[in-house]
Structure formats: C-alpha cells, structure tokens
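Every protein chain of the complex appears in place save one, which is left out.
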Amino acid sequence: MNFQFGVDYYPEHWPEERWETDVRLMAEMGLKVVRLAEFAWNKLEPAQGRFDFTWLDRALAVFDRHGLKAVLGTPSAAPPAWLIAAHPDILPVDSEGRTRGFGGRHHDCQSNPTYREHVARIVGAMAMHYGKDPRVVGWQTDNELGNSHEDTCHCRHCKTAFQIWLKEKYGDITDLNRAWGTVFWSQTYDSFTQVPTPALTLTAHSPSLLLDWKRFHSDLIVDFQQKEIDLLRAGTTCQFITHNFMGYFDLIDYFKLATPLDFVSHDQYPWGFWDVPPGKNPGLLASTLDLMAGLKGQAFWIMEQQAGPTGWQILARTPRPGQLALWAAQSIARGADTVVFFRWRSCTVGTEQYWHGILPHNGVPGRRYEELKALIAALAPVMPRFEGALSGAEVAIVHSYEQNWAFEIQPHHPELDYVKFAQEVHAAFFEKNVPADFVSDRADLGRYKLVVAPLVFLDLPGVSDHLKSYVKAGGHLILTVRTGVKDTANVCLAENALPGPYGELLGIEILDYDCLRGVTVPVTLGQISGQGRLWWDVVTLKGARILASGTGTDHTGEPAATAHTSGKGVAMYWATVPDQDLMAVLIDRALVDAGIESLGTSAPGVELARRRSAEGDFLFMLNHTSEARSQEPGQGWIALVGGTSLAPFGFSVFFKPVQEGKV
Amino acid sequence: MNFQFGVDYYPEHWPEERWETDVRLMAEMGLKVVRLAEFAWNKLEPAQGRFDFTWLDRALAVFDRHGLKAVLGTPSAAPPAWLIAAHPDILPVDSEGRTRGFGGRHHDCQSNPTYREHVARIVGAMAMHYGKDPRVVGWQTDNELGNSHEDTCHCRHCKTAFQIWLKEKYGDITDLNRAWGTVFWSQTYDSFTQVPTPALTLTAHSPSLLLDWKRFHSDLIVDFQQKEIDLLRAGTTCQFITHNFMGYFDLIDYFKLATPLDFVSHDQYPWGFWDVPPGKNPGLLASTLDLMAGLKGQAFWIMEQQAGPTGWQILARTPRPGQLALWAAQSIARGADTVVFFRWRSCTVGTEQYWHGILPHNGVPGRRYEELKALIAALAPVMPRFEGALSGAEVAIVHSYEQNWAFEIQPHHPELDYVKFAQEVHAAFFEKNVPADFVSDRADLGRYKLVVAPLVFLDLPGVSDHLKSYVKAGGHLILTVRTGVKDTANVCLAENALPGPYGELLGIEILDYDCLRGVTVPVTLGQISGQGRLWWDVVTLKGARILASGTGTDHTGEPAATAHTSGKGVAMYWATVPDQDLMAVLIDRALVDAGIESLGTSAPGVELARRRSAEGDFLFMLNHTSEARSQEPGQGWIALVGGTSLAPFGFSVFFKPVQEGKV
Partner (left out) sequence: MNFQFGVDYYPEHWPEERWETDVRLMAEMGLKVVRLAEFAWNKLEPAQGRFDFTWLDRALAVFDRHGLKAVLGTPSAAPPAWLIAAHPDILPVDSEGRTRGFGGRHHDCQSNPTYREHVARIVGAMAMHYGKDPRVVGWQTDNELGNSHEDTCHCRHCKTAFQIWLKEKYGDITDLNRAWGTVFWSQTYDSFTQVPTPALTLTAHSPSLLLDWKRFHSDLIVDFQQKEIDLLRAGTTCQFITHNFMGYFDLIDYFKLATPLDFVSHDQYPWGFWDVPPGKNPGLLASTLDLMAGLKGQAFWIMEQQAGPTGWQILARTPRPGQLALWAAQSIARGADTVVFFRWRSCTVGTEQYWHGILPHNGVPGRRYEELKALIAALAPVMPRFEGALSGAEVAIVHSYEQNWAFEIQPHHPELDYVKFAQEVHAAFFEKNVPADFVSDRADLGRYKLVVAPLVFLDLPGVSDHLKSYVKAGGHLILTVRTGVKDTANVCLAENALPGPYGELLGIEILDYDCLRGVTVPVTLGQISGQGRLWWDVVTLKGARILASGTGTDHTGEPAATAHTSGKGVAMYWATVPDQDLMAVLIDRALVDAGIESLGTSAPGVELARRRSAEGDFLFMLNHTSEARSQEPGQGWIALVGGTSLAPFGFSVFFKPVQEGKV
C-alpha cells in the first residue's frame, strides 16, 4: 500500500479556515497521503477520559475530498499537562537522580504503569474511532521512540522493571552472580532487589550490568510499542502499522523494534540536527537508508523527509536549490516506496519554529513547493514499477546493536566506534558503486557472495556457527580485530586464545595486542600503503596466509590482514582497523576474489544506486555536487527520468529490462 | 551631588585603631566620598532584631572629621549565617533542582517572602538610623543585583511568583495558551498552576515560555530593588539612591532597573574577571561606559573603578604603571561625574583576597596610591565644569534586553550574539572617533541623525511605528537581518513575508534565508570587499536600491545591503552580519549621507572623547598604548590637563568654548 509522496501536517496548529487551502495546495502538488495527530494527545483528550475526535474528523473530511489518505500517529510522545499534574510520578529520573520536568516532549518513563494505562486508553479510543475508517490507511506508533530520552530513565519503576527482567533472564540470583562475575570487587547480590540501575556511582559499574541494562532498556521500548500495536491490531482492519525510525539511533535494537511492524519508516534529515555541512556526506546518507532497508529486508517509507532548513535553537544551513529533491530521490533510489515530507508549513509556535516545512511561515508557496512539485511529477509515475524492489546486493555488512552497546560500554580506544567502523566499511563499497546490504548477525547469508562482519566482539548464541557455515558453504567472510573476545554476559572468554571460537576458521592465533593510542602502524600491501589504526593484534599464523603486513617501529613484519581457505569459502581477518586507503585495497581484493561487479564508474560526487525488480533494473544517477556532471549509465539502459547530463544537484533514472539467461 | 573621587572602604575588616590612618591617607589623596556597609549585615544586625550601628557611627565620625561624605549600601547581598540557619528555605534552587548552600554571597532567592521580610527590616532600620544623617549623602541598593545568581532560581516561591506574574499578564490561561501556541506538542495548560519554570526537562522548553521566564526574572529583581527604594525614600531626605550596575550584564532589563534611581552607578573593571589581556580593548570599555550613560541618558557614577590587580582563585595581570589612572580618566571622559575606587586596601581574608585595592595587603602606600593621587590632583579641579554633560552624539544604537533574551534562547547561528553585534557596531563608530549613544527602543530619537537598530527580532509594541516615524521625519535608520520575525510572545509572525512590519519601510521582501554555518559570503561594495557572516537573507527588492552585493558560490548577485528612501529619511537594511571591513565601509557611507562628522583622526591606540557642556566642549585624548604618542586636537582647543604629547598610558584634556552661531 504505497502512495509515492505525502506530507506531515498538523491541522491543530492552524485556523480551520485555512485547512481547505492547505489541502488543495497539497493535492495540486501531487501528494497522496498525510501523517497526522502524533502529538495531539491534548487535542484528542483534553481532560482524562473526555475524547474529542470531531476536529480530526473534520480534517479527514477535507483530505478525503482532495483524495489524500491519512496515517495517524498515536500521541504517546506528548503526555498532556493535566496528566503530568495529576501523576508527577510519570516524570523520568535521570542517572544523576534528577527528575526531568514537564516541557518539550516525552517527559515520561515507558516503564511507568500509570503512564502506560493512560497511553492504552488514548490508543484504544483512537483505534476504536478510526480502526475501520477507510480514510485512514495506517498507523504510526508513537514518534521516534527513544529519541526524547537522554540515555535512560532510572526511576523506581525502571529499577523494579530491570530487576524483574533480570529475574526472568537468570532465574536465580546465583546464576546472575556467576554470569556477571560479581565476585569482582565484592559485588555479589543476595537477591535481585539489590541490583542497582547503573546510576551515578563513585567509580564505574560492571560491564556485565551495563550491557544487560542496555538490553533491558531496548526491550522496554520494544514492549512499550508492542502494547500499542496489540491495541491497534485488535481495533483495526486493513490498516498497516509502522513506526518512524531514526537511522543510526543506538538505544533500541531496531531489528526487534521492526519485527512486529508491517514495514519500517524512517526520518531522513540530511542536514538536520544542527550539522555544519558537509556533516553528512552522500555515502553516509546512503548507508542510513541501506540500514533502514536491512531492518526487515524490505522496502520502506520515509515518514519525515527533510523539506527545508532545520533547526531548534540553532539552524543548519539552507539546502541549495535542487538539493531537497535530490535527497528525496536518493531515498527512493535506496528503497523508499513512499516519501512523506516533514512538514507542510513552517510552524510559528513552539520548539520547532525553525524546523521548516515546504511552505514558509507565511504559508505562501515558494521555491521549495515548486521544486518538490516538479520532483513528484517526474518520479511518481515511475515508482510503482519498482515498488518493493531493493538493490539486489551481493555484499552484506553484519550489524548488531548488542555489539555496539558493548563498545559504547568499553570503547577500548577513544576513537573506536562500532557504528563508525560499519559506516567506513559501507563507504568503501559506496565509493566503488557496489551495493551492500546491512543484515543482522543471524540473517540468511546464502544470497551474498561477500560478508563483512566488523567487531564480532561478543560471542552471541549461534552466531559463530552461523558464520562458519556460511564460509564452509563457499562464502567469503571478513572478520576484524576484537572478534570472539567476550561471552554474552560481557565476560572475557578464557578457554582459548583470541579470536576465541573463530581461531580455527581464520587459521590464526592472537597472543598479544596493542591499543594504538597516539600512533598508527604503516601497512604495505603490494604497492599500496595505508595505515593500521586504533588497534593492532599480534597475529600468529596457524594456516592462514598474509594479505598485508605492518612496517615501521613497533609491528614490522606482523600480519595486518590474513586469509584462510575453509571449506568452499575464505575467511579473512583484519588485525587492525584499516584507514581509508588500506580498506579500499583490501575490499578491492575481496570483491575480485568473490566475483562481484560494481554498477560502474561514476564522476566525482555522482552516486549510482539500483532497484532490481522482476521487470528489470532501475538505475538512479544522483549528482550530489553543485556543478553539472555528465554520466553514462553503460550499455542497454533506457532513460526514464532525465538523461546523461546531470544538472547541479540533479538526478536521472534509467531502466534495463531483465535479459534472457541472466538473473 | 558629585564628589569627583571616592573609595570603597570596609572599616569592619580592619582594627578600629587603623581607621584614623586610613582616612587621613584618603583625605591627603584628595578623596571626598566613601562607600560603606554593603556586605555588613551581620555586623549591623548580629542577631535577629538586634541592631548595632555603633561601629558604623564611629567610622562615620572619622570620615566626617577628614571631610569625606558617605554612601551606604544596603546589605541585602549578604544574608548572615543566623538567617539561613533559621530559614534554610531562603536558599536558592538551581535549574537542576539542586539547592545552593550557604557560602559566598547572595545565597538567597529574591522571590522568597521570608528573605524579603528580613531585608525590609534591616533596610528600614538603616533608613531610620541614617536617613537624616548629614554625613550620609546617598544610598546604594544591594550590590551588583543579579550577579550572584547563576542564571535564575527555580525554588517553589519562584515557581509560584512566575505563575502569578503570568496570570497578571495573560489574565486567562486560554490566552496564555493562544499566545504561546501551547498546542504544539500538547503543552496546553488547564491552569496557571500547571506552568513549569524552565527547569531541567528532557528536550527543550517552549521559546515563548523561556522568554516570559526571562522577563519575569528581570521584573523580580526590579521589584526587589523597588521595595528597598520605597523603604529608603520613606525614611530619608535629600539623600540620593543609586545602584552599581555591571555593564553588559544580561539578566535584568537595566533600563527598568535604572528608572526609579536618581542616577546610575557602574562597576568598571577593565582587566577584571580573570581576562587574559587584551581581553577588553579600549573600544569595548568605551562602549560599556556609553551603555551606562544611555540607561538614563544621564551622567553617572563609577561606584567601583579598578584600583589594582584583580582576581579570586585566578588573577588577571597587574595593570602597567599609568594604566589605572588612564582607565579612571576614560570613565570621566565618557560620562562619569564621580569615580569611586574599589577598594581602599587589599583584603587579607575571604574570597576577594586578590581583588587588590589602592593599598597593598600590608597597608603601606605605594605606586598605585601615588599614581591615583596625581590623577585626582589633575582632574578634580576641572570636573565640575562639565558635570552632567555627555558627548552630544548624533548617532544612536538601539539596545533592547528583550531582543537579547530572544537570541539567548534561539541564537540561530552559534556565534550570533545580540550584544556582540551591538558592540561591533559601536566599535565601528569608535574607530572613527564618532560619538554614539546607546538608547532604548522607545527613546526619543529626534536629536540623532543616524540610528542603528540591530536585530529588531521581536515586534515589541510600538517599536516599528516609532522607528518608521523617525525615518519619515528625516532620520537615517539601519536595520539588519532577523528584523520583524516574531511577535512579543516569541511566536513567528505569519501574516507577511519577512521583514514583517518593516517590509514597506525598507522596500524589500525576504522569501528565503541561509544560516551561514561554516561559511561566509564575499561581499563587494565599490572597491571594498568584505564578508557576510552568520546569516544571509535572500532579499527581493521592492523599491530599495542595492548598496552592496554578494559574490562567490551560493549568493552571488544577491543584495547584501540595501537603502530605501522613505518620507524625508532613509531606511537601510543589512541582509547579513558584516565583518569588520564591510561594516566600516557601510558605516562610512551612512555617516556621509547623514552629514555626521568625527572628532578627528587619532594616532593608533589613542581614543578621543568629548563632553559637551553649556560652556563648551571638553576633549579627552587617551593613549591606551605603552608607547608615547603625539596627538593634535585640531584648531581652537585650549589645553586644560596635559598637552599634545601623550606619555605611555597618558592622557590630556582640551577645551573649546561655545562659539557664536554654532550649537
């Protein structure tokens, strides 16, 4: 159920007499769907139990008249003042013990039973009222779950919920003590009620406690959403349920959050969040979209696509003419089936006055309206042809929220960052125009020729067998430093030398290592030289062959990267974090060995992206520069939108039908 | 009632047998007035209701004997330990909910009724005891009001006081909801008791709430002072009331704080506050003094003039020989009628041990004593001739505390600072030796040929009409980016395109803008080139002419500055924040157009300042450099102090009588 283009709208922010004008302008622009109501709790329930859907009904009538469908957000992100006044216990408490007061949004704790009760009432009432309304095609749960919490809440309800979560996980407190190794520093607990949340202490909490806390908090949010989904499923028919995700947001296991949803939605703000350009480069934006596609292995929606300059107290720069359209096209190129712009009109009130919409504050359509209107006219007709299609990548990058949490707890090197490492790996493929999927560590890897799994630090259940099977069956696998170090409780594996369960697969052993504080290690690989960064494993070969070696003072002659044939496949190891040059050449070699081809060579700043449908391939050529570019798609491609001449911030779409004898 | 020179003295810090020596040394130096008692609450009221004025009476007798008059400070800045011990509720609570304990000074909250009651008792008792004492010529309320509060207090009394303030302002909660736009994020309130102070929350408070909070807090302090003034006025005759202001301090609307006072006093610490020289350059010091003169449009006192090296835990550098006298002369040159040095003798105890006085710790007069004694001998005889006179400026710079607060809440660009912009404008005139006054946004502008009003962001009641009238009547007005953006509730104006109510006056319209994060825009104006910084408005001309244009990548050809003839005057617009070069040339042109002349050209580092009395003009030439300078005053000037040869850190004063046929 897709609509190509839509917009986020807040009828409650504007005089009712303006609605007709707004919706007419939307329709003229080609918009087909609107998201509504996700912060309107107080408008929908101005006093406890007193519901008022009349204004929203009237708004839906206007949309309906102009042919726009609606997606409703549950308003749990905006508990009203009357609710907090009656139940101040709902307010969250931070790790320093400070209650965070009313103001902003999501001034609540998702573990609070009172809050959950009130959320259930409003969500239930909305489901009952709109669950069978044909004008409403779907629902968004809450809004950007987790976003409004600075780290996590430590209120008494969270503490109890954490202790219950631990009891469910470990059963007996002695099992928790054993798993966490609480014998260290006499931290042994007699009962679950003694286990603290990792609030402010004098030194540092146990890494095992910290990891379970992060898991608990993620599960709490997933459970919070599930309660909303249960109510919506019970009350609705034929309406989808989605949620607006936030790219690399790290406090929730997004694979789990996505599971019960019909599809994933994403909020894409290329220059949002106060970045100084060029804060997010095109490759990083692309990787964000690829991650969103990877959460369910499906095409997705953009629920909020940047439609103007962004800012709260501070503003980002204003996108240059053409850039908003280009970014929307990129979202589509990488798997979005519907793009909903945020927001219709720049809001005059509240914290987001400078998070601009398509229209300026005064409501008069201007250059942004015209630019996006033209985009819709160009792309909307083509989009149904590749609905649901993704890139058909032969490369996968394994992504795991638990691994990231472990590195947030113990970064090792101040600059060692799990997500950044994944992004650097993705960038190496992006630069070569090789599509690469993000997948979970338990995903089916059969369709991939090459898998990169950076920093498989925790030996999570089943993962090592899964990766070994992949290689035995013929896969090419790249593993890296800090693999096979810990068990699932964040305790160091002590039975074998590193890389623990992966030693035999990789044909290596690691008896010493070096955290590269303040230094890098020169590495040579044929005629290429790069740098090993952040970490260096001193590798002893146990059957593997050397791909690249260290030079210089401290690690000269030691392997920087190895490869080991295992079964029908090859298992490679990066014994350091490669810099851009070194990674490029290591990836190049791996691509050649795995027999993977790129989409072609592109001019500087021009991105190539593919959506592969049953009908054939759709190739997007996206010019992210402020200069005109000329780009050839190669043989057999038919221009659908634009052509080989790309205006500044311009794009084009080509098509190549499925050919006989090729997949 | 002026005394030319005085000193701040704390008899309670020293053995009584030393008083006679100290006061004799003061008299020999030429000092005529002393400020006393502003931290002596516990000495004056050592237990609740038990007053002891005997020691102060004895001190006043010593001063009287040596011909010095006294100014008494009310001691409300130093609530004693017995008061806090009895009423810990008086302690302030910060925005994180932390009670700030006893220690330092002003460990209190100005909204606390108990504290106010005790303040009223001590102030009332002092007024009764000294209100008719001829040795006491005046009063200082409190000390540097607002200085000891880090931002604002959030105690329960402040919360209630804020809610009452809001109720008085808005009457009905629905009016507040409408004005603030609380519909955003469901922040609608049912009653004033639900409105929070902007204490720690999870995200960010409403900009409308934040602006009213800043207004409330300023009004609270103004009201706190008013209560003291009422008690003093009731109990005194022929004694003036003043307060020691702090230059660019931003938490109080100084125009309001100054209103009920007889005159403004100011604390001038050129190298105070731990600055690394050259932290405050002469132009910035000059602008501070001009702001002080502008608060009431009157000559003022310096109540604390730096008399030695300053410091608490960290010290600033020691002023070079001559520099203390030069700074005092600068204060006089720019409107001070009496200069009181802080302090007499370096204190041996407490937090301000390193905030040195005229005498060193051991009490033996040294080089600072001799330097300031010579200054007094030179200037005291001349000062009565220009008492009350100011510069006679033809340029005004509009200053508004409310506008500043709005930018503190939403700076837009991290480096966009309302006060700094005003200082840069002032500096452009200072560099040209053109006197420029600071005035409020409702001041009478009739006597000015050129008015610069930077960042008239909020459309405060009456201001746009006031400025338009000024132009129509023949004035030259410069407005800038971010003018006419918001209403008085900090809500975006949505009826018109920017610059809102100023569009017709300026002959422009702004349909797009660009926050210049990480970039500047080259601007050319004739043969001069400069840079546009921080912000760029994309201006559409609606009758205005272009003064300067953007070049380079993003904004080439777009107007950087415009001018529009309107009525008998001219309204100019700066569509960006000019850098120093660009501002210099824009100001140059505006001065020529408005027919304004400078005081002359001066050697590098030499400041020219004028006081224009009925008798004639007094010209100060101040050498802020460590090298000798030669400076000619021009024709018709008679040397009163010094001459055209200026020693390092030296100064001179010239006089030119009123000439026939000129004003």
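Order as written gives the chain letters A and B; numbering starts at 1 within each chain.
Rule of thumb we're sticking to: a residue touches a chain if its C-beta (ideal position, glycine included) is under 8 Å from a C-beta of that chain, and two chains touch if they have at least 3 such contacts.
Given the structure is predicted, the values throughout are model-derived calculations rather than measurements.
Asks: One chain is left out of this view; which of B:Thr21, B:Thr259 or B:Thr348 touches it in the full complex?
Replies: Spelled out, the listed residue whose C-beta touches the missing chain is B:Thr348.
Asks: Any idea which of B:Thr54, B:Thr237, B:Gln313 or B:Gln635 touches the chain not displayed?
Replies: Checking each option in B:Thr54, B:Thr237, B:Gln313 or B:Gln635, the one touching the absent chain turns out to be B:Gln313.
Asks: With the full complex in mind, choose from A:Thr54, A:Thr553 or A:Gln635 the residue touching the hidden chain.
Replies: A:Thr553
Asks: Quick one: which of B:Pro260, B:Pro360 or B:Gly643 touches the chain that's been left out?
Replies: Residue touching the chain left out of view: B:Pro360.
Asks: Please identify which residue in B:Leu60, B:Ala78 or B:Ile478 touches the non-displayed chain.
Replies: Of the candidates B:Leu60, B:Ala78 or B:Ile478, B:Ala78 is in touch with the missing chain.
Asks: Considering the whole complex, which of A:Gln48, A:Thr259 or A:Asn496 touches the chain not shown?
Replies: Only one of A:Gln48, A:Thr259 or A:Asn496 touches the chain omitted from view, namely A:Asn496.
Asks: Footprint of the hidden chain on chain A, which residues?
Replies: 96-97, 180-190, 193-194, 196, 198-209, 409-414, 491-497, 511-519, 553-554
Asks: In the whole complex, what residues of chain B lie against the chain that is missing from view?
Replies: Chain B touches the missing chain through residues 12-13, 39-43, 46-47, 75, 78-82, 84-85, 92, 98-107, 148-150, 275-277, 309, 311-318, 320, 346-354, 360-364, 366-367, 626.
Basically, only the chains that are shown with their structure count from here on.
Asks: Could you put a whole-Å number on the gap between the CA centroids of chain A and chain B?
Replies: Here the centre of chain B sits 50 Å away from the centre of chain A.
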